[in-house]
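Contents: one structure, followed by commentary.
Note that one protein chain is taken out, while the other chains of the complex remain in position.
Lettered A and B in written order, each chain numbered from 1.
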Amino acid sequence: MGLKLRRKVAVIGAGLTKFMRRALETGRELSFYAARQALDSAGLRFKDIESVVISTAPDAFDGVHMKTEWLADGCGSFHRPYLRGYVGGGSGVFALIQGWYMVASGMFDTCLVVAEEKMSSCQPHPQGAFNTIFDHTLERDLGVNLLWIFALEMNRYMQVHKLGLEEIALVSVKNKKNALDHPSAQIPKAVTVEEVLASEVMAWPVHRLMVSPTTDGAGAVVMASEDVARRVCDKPVWVEGVGWCLDSAFWTNRDLYYPDYVEKAAKMAYEMAGITDPRREIHIAEPYDPFAYKELHHLEGLGLADRGQAPKLLAKGFFDRDGDLPSCPSGGLLGVGNPIAAAGMMKCCELFWQLRGEAGKRQVSRPVKRGVAQAWGDLMQVGTVIVLGV
Amino acid sequence: MKPDNVRGKNLDKKGFEEATRVKYDLKAEYAYDMGYAVSRYLMGLKAGKIVGIKCHKCGRILVPPRAFCEQCYVPIDDFVELSGRGRVNTFSISYVKWDASRVEKPEIPAVIELEGASPGVGILHVLGEVDPKDVHVGMEVEAVFKEEQDRKGEITDILYFRPVK
Partner (left out) sequence: MKDVFIIGVGVVPARPLSPEVSYRELIFEAAIKAYEDAGITNKDVETFVAASEDFNEGVSIFDEYVPDQIGAVLKPVHTIGGDGLMALSAAYLQIATGGFRIAFVESHSKLSNLLTQEHIEEFALDPIYFRNTRLDPKFLAGLDMQSYMARSFAPCDAFANVVCAHRKNAMKNPVAGYPAWLTPEGVLATKPVATPLLDGMCAKPADGACCVILANRDVAEACKRAVAIDGIAFYTAEPHPDTWKWGYAIYAELCAKKAYKMAGIESPESEVDLVEADDRFPHKFFEHLEALRLSKPFEGYKDFANGKFSKKGQVPANLSGGHLGIGMMHEATCLYQLAFAVKQLRGEAGEAQLGKVDCAVVQSWRGLPTQTGALAVLRRWG
């Protein structure tokens, strides 16, 4: 950004609900669980919260228009400034970016940031709602679904870099296994490469075990200005860099093999954080992994691997929990679940706990002082990146 | 270990059917205005042609056409007729339909870079008259239109793209 920022902002508390295929709870209740847990973990009272940010992906899932107005009480927004930032799937990480600018502006000292998703309300299957994200005239009538666009991108990525399916299946193996240690996980499981490749072909080259499930869940963090953070929190996790970037809607005019939008968002965040060598200065990463190949795609966009090289590093164990640069130690979307906005939030919460040494069995072996979380969204368009550090 | 005390009760399919629920069928109907650029495209499809547009500043030839070049940020209006042939940029073989139901005979969506448009500029459509095993990136294809009397000025006026013999 190149200018002098007014004040520093930290994350001082975090909370998550269980991630489930079909929650009994309503969206308002799920938001409350997460928000309450975040508040308690921060050691603040409800009245200490000056503002609320909510992020949640399409209204079509919950089945309520202007759904954040409906979720307001669950998110703690009663007689408070309340804002919804929306960048599709990128919203989970963007929520913290928005919380950052709410507090960094000087207008608020504290901000409760909530991410919620209740996909199971959409019947007969949430996947159907994704048809409406495509161009209403030129694409929807073709019967397009979300699997198509991911499969098209995955195929392009594999073709350009001459990758094999086994290389990509390793991501599912790693993440689903990592998720066995995550208390919120929806479908943690130890799977093998063979099992992944034997699973149902949904839209070739995408196999079922390479796709994250549809999920209900919520997550929240509390963000605060430097003064407040230093007073109430024993180990604040500082927002060191933020970046976000949205590419053109004409996705069929772009070469999908590389995510420019992630690269630009990462550059913006690294510049703010003063990072010139991300591979040395970033110790832990939580890139967005709705599909197995996406983690690799995004690691390259984040500058943590050369183009086409992420699969090779993965195979060497570089991105394992005990590797040099642990990636998705939480278990990611593939392992923990994919409640769109709450999934990005889950990744940020993971960094919060890892950087404070509170991740228990998931704690990575190497010492960590700085991590990056990234979310993706829209028609292969959005990169939202946050660098957190202690 | 964090997170602790995670709350939330998961329901299985049966539990979901038996839980107290409220059903609501939304009536959401829209009639989208096509505007200047896309109208020309659709009129072209009705006439059995694929129409692109040229930016006088960067020289790119773009499809689907638009009233401004999003990179140069200038209004453009130089429509160009394309041949209807192209190359497969990427493709997939899909056994799952938009509503998550499964099909035996797969659909083959593809991004097709159109001949006459700038490199990398393509449209989304489906492939037909081809065995999925034979589809490959770089394959030359051509548009197959519906019969003239059946065309309505929609993207489905193109039935599919088939390999060029």
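In this text, contacts are C-beta pairs under 8 Å (C-beta built on N, C-alpha and C of every residue); 3 or more make two chains touch, one makes a residue touch a chain.
Only a predicted model underlies this, so the values are computations on that prediction, with no experimental measurement involved.
Engineer: In the complete assembly, which of A:His79, A:Lys162 or A:Arg280 touches the absent chain?
Structural biologist: A:His79
Engineer: Considering the complete complex, identify which of A:Asp40, A:Asp59 or A:Asp255 is in touch with the unshown chain.
Structural biologist: Here the residue in touch with the unshown chain is A:Asp59.
Engineer: Where the complex has a chain not shown, which of B:Gly15, B:Gly35 or B:Pro119 is the residue touching it?
Structural biologist: Once the missing chain is taken into account, the touching residue is B:Gly35.
Engineer: Looking at A:Lys264, A:His297 or A:Arg321, which residue reaches the missing chain?
Structural biologist: Hidden-chain contact among the options goes to A:Lys264.
Engineer: Provide the residue numbers of chain A that touch the chain removed from this figure.
Structural biologist: Touch set of chain A with respect to the missing chain: 1, 3-6, 26, 57-60, 63-66, 68-73, 77-88, 94, 98, 100-102, 104-107, 129-130, 132-133, 136, 243-250, 260-261, 264-265, 268, 272, 377-379, 381-382.
Engineer: On chain B, where is the contact patch with the chain that was removed from view?
Structural biologist: Touch with the absent chain occurs at residues 22, 24, 26-38, 66-68, 70-71, 73, 75.
Heads up, the rule we're going with is that only the chains that are shown with their structure count from here on.
Engineer: Round to the nearest whole Å and give the separation of the Cα centres of chain A and chain B.
Structural biologist: Result: the chain centres lie 27 Å from each other.
Engineer: Tell me, which parts of chain B touch chain A in their complex?
Structural biologist: Interface residues on the chain B side: 1-13, 15-16, 19, 24, 26, 30, 32, 34, 38, 41-42, 62, 64, 66, 70, 89-100, 106-107, 109-111, 120-126, 132, 137, 154-156.
Engineer: Using the touch definition from the top, list the residues of chain A that touch chain B in their complex.
Structural biologist: 14-25, 30, 33, 37, 41, 63, 120, 124-125, 127-128, 130-131, 136-139, 141-145, 147-148, 151-153, 155-156, 159, 181, 183-184, 186, 200-206, 216-217, 248, 250, 252-256, 349, 353, 358-362
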